[in-house]
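Only one protein chain is missing from this complex, and each of the others stays in its spot.
Lettered A and B in written order, each chain numbered from 1.
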Amino acid sequence: MMFHRGEFTIATRSRGTYDITHDVATIVAASRAGDGLATIFVHHTSASLIICENADPTVRSDLERFLGDLVPDGDPRFDHVAEGVDDMPAHVRTILTQTSIGIPIEASKLGLGTWQGLYLWEHRTTPHRRRVTVTVIGA
Amino acid sequence: MMFHRGEFTIATRSRGTYDITHDVATIVAASRAGDGLATIFVHHTSASLIICENADPTVRSDLERFLGDLVPDGDPRFDHVAEGVDDMPAHVRTILTQTSIGIPIEASKLGLGTWQGLYLWEHRTTPHRRRVTVTVIGA
Partner (left out) sequence: MMFHRGEFTIATRSRGTYDITHDVATIVAASRAGDGLATIFVHHTSASLIICENADPTVRSDLERFLGDLVPDGDPRFDHVAEGVDDMPAHVRTILTQTSIGIPIEASKLGLGTWQGLYLWEHRTTPHRRRVTVTVIGA
């Protein structure tokens, strides 16, 4: 059994999804695990992780529209407006998606399905630096 | 410390929840782990995992109705309609639930609570084959 940890930072430009599949796969390759589990964790409460269809970008623009309507910026129900109209929606959107995801490692590779991509979802409308840690436990 | 991986496929008939608790427990038993962690992963973006009350089936029919109303099939806001009116809703429903879940192994068994069952949720309205991987890391 072996343990490996890697991390990287994504500089986001604005609200939206950022493909981090390759960043995570690079850490998995560096770990030299043949079999195992990669657990991805984002160290923030206004950005999150999703595994999403990776072929047609309209899937992610539709997701954006859906969540934008479900949790509107500037919703007068929200008291927490310290950092702007997108502040509290970003926290709600994070809660409704994922902060950590565990993915199997098979044959030294991230065992995602054919149409699965791993994305960091920036929920704030302004640029941020987002730290992601990948923990590999393997054999 | 030990590592074990197992997998199975569920042939779904239509949208709905499929109890996979027993399938996962069988892999945990085969691993011979006494203590550990079982991480369940589904390799798709239009089917997902939930841990849900396992006694009264109306819980799951109520869940189905709730999500069906929240993310309606054929919603004109969606551009991604390549595979039909249930295509994009299936992706949204997956994002709002889980693609991976980690469950403790206690005394060689899946440590679920009394009322917890593990379900694969098929979000498409047509039959599909869904691959699930169980990664066991234990002692």
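Everything below uses one rule, namely that a contact is a pair of C-beta atoms (placed from the backbone, for glycine too) under 8 Å apart; a residue touches a chain by one contact, two chains touch by 3 or more.
No experiment lies behind these values; they were computed from the predicted model shown.
Between the chain not shown and the residues B:Gly16, B:Gly84 or B:Gly111, the one that touches is B:Gly111. Contact between chain A and the absent chain runs through residues 1-3, 5, 39, 41, 43-46, 70-71, 77-80, 82, 88, 91-92, 94-96, 98-100, 102, 131, 133, 135, 137. On the side of chain B, the interface with the absent chain consists of residues 1, 35-37, 50-53, 56, 58-59, 61-63, 65-66, 69-70, 96-98, 101-104, 106, 111-116, 137-139, using the contact rule stated above.
Assume only the chains that are shown with their structure count from here on.
With each centre defined as the average position of its C-alpha atoms, the distance from chain A to chain B rounds to 20 Å.
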